[in-house]
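Note that one protein chain is taken out, while the other chains of the complex remain in position.
Right, chain A next:
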Amino acid sequence: MAEILQILILGLALGGVIALMGSGLSLVFGVMRIVNLAHPSLIIGGAYITYLAFKALGVDPIVMLPVAAVIMAAIGVVLYRLVFQREAKSAKYSEMTVLLTFALAMMVEGLLGGLFTNTQRVTSPDYATAAFFIGDVFIPKGQFYAGVVSLTIIAALSLFLKYSRLGYAIRATTQNREAAELLGVNVQFISILAFAIGIGLAGAAGSLVSFVFSFFPAKHWEWIAMLMSVVVLGGMGSILGTVVGALFLSVVAAFVGTWIGATWSTLTFFLALFIILLVRPQGLFGEKPELA
């Protein structure tokens, strides 16, 4: 029983971080129909910003999180204007963005490789190697803090989307871009804002990832498949779906990793992606269009 509880806690804590990693990807797809294959490479960008601040100035990764988020959001604005805005009116926009973001991911990887080499890095604040103990169950502080911070950020994002004026505009643009424009939403501005928030979330996730996982520039190839599984399971564009998908798959992967073998743990995500696309391509919360 203790083992099951232990695996469950570890799965949920990691699931929280993966949910944050995927939420930006989901938001950007929802609003702009951009399948951002470069998202994980930008998470790694956030991780390196945090790593540098930790190494050079001793800044705690969690304290650094808002800074990394803002820096990456600013980079997001520049990227949107330089790369995506000019293609926005293309009839093949979504398909184009797959190629563009693939190229972007390669460029970010190359840039980070040039700057930091392919050595594995990790930030190591004190709590990264400490744990809470409840009876026989231990909870690694690093994963616990990262999970809690991730879910707090996602909750704040959800409240923003649900109740704020800009949140209404983002949700409206996600559901019906043309209708939003006809009701007075400046969809161009909303697209830039949503992209900035999405990449800002990548930056925030990068700060947490920096002490939860070791990372190096090419690590994003492993993460994109994992994140796509989570986002597709939840339903592309659904933040709630991303959270549920991340928590569910992380827990399953934790059980698979413990009981079958660590090698098979990663396969959980790939297998899930395959099955979801075959059985329910719209995912758990991505409904088929209801309006004629």
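Quick note on the criterion: a contact is a pair of C-beta atoms (placed from the backbone, for glycine too) under 8 Å apart; a residue touches a chain by one contact, two chains touch by 3 or more; residues count from 1.
The rule is simple: contacts and distances are computed from a predicted model.
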### Message
Out of "Branched-chain amino acid transport system ATP-binding protein", "Na(+)/H(+) antiporter subunit E", "YdbS-like PH domain-containing protein" or "HTH araC/xylS-type domain-containing protein", which one is the UniProt protein name for the chain not included here?
### Response
"Branched-chain amino acid transport system ATP-binding protein"
### Query
Thinking of the whole complex, not just what is shown, which of A:Q6, A:S124, A:S158 or A:N176 touches the missing chain?
A:N176
### Task
Using the definition of touch stated at the top, determine which of A:I9, A:A47, A:V108 or A:V185 touches the missing chain.
A:V185
### Task
Pick out which of A:Y93, A:F116, A:Y168 or A:F213 touches the chain that's been left out of the picture.
A:Y168
### Message
Touching the absent chain: which residues on chain A qualify?
### Response
89, 165, 168-169, 171-172, 175-176, 178-187, 287, 289-292
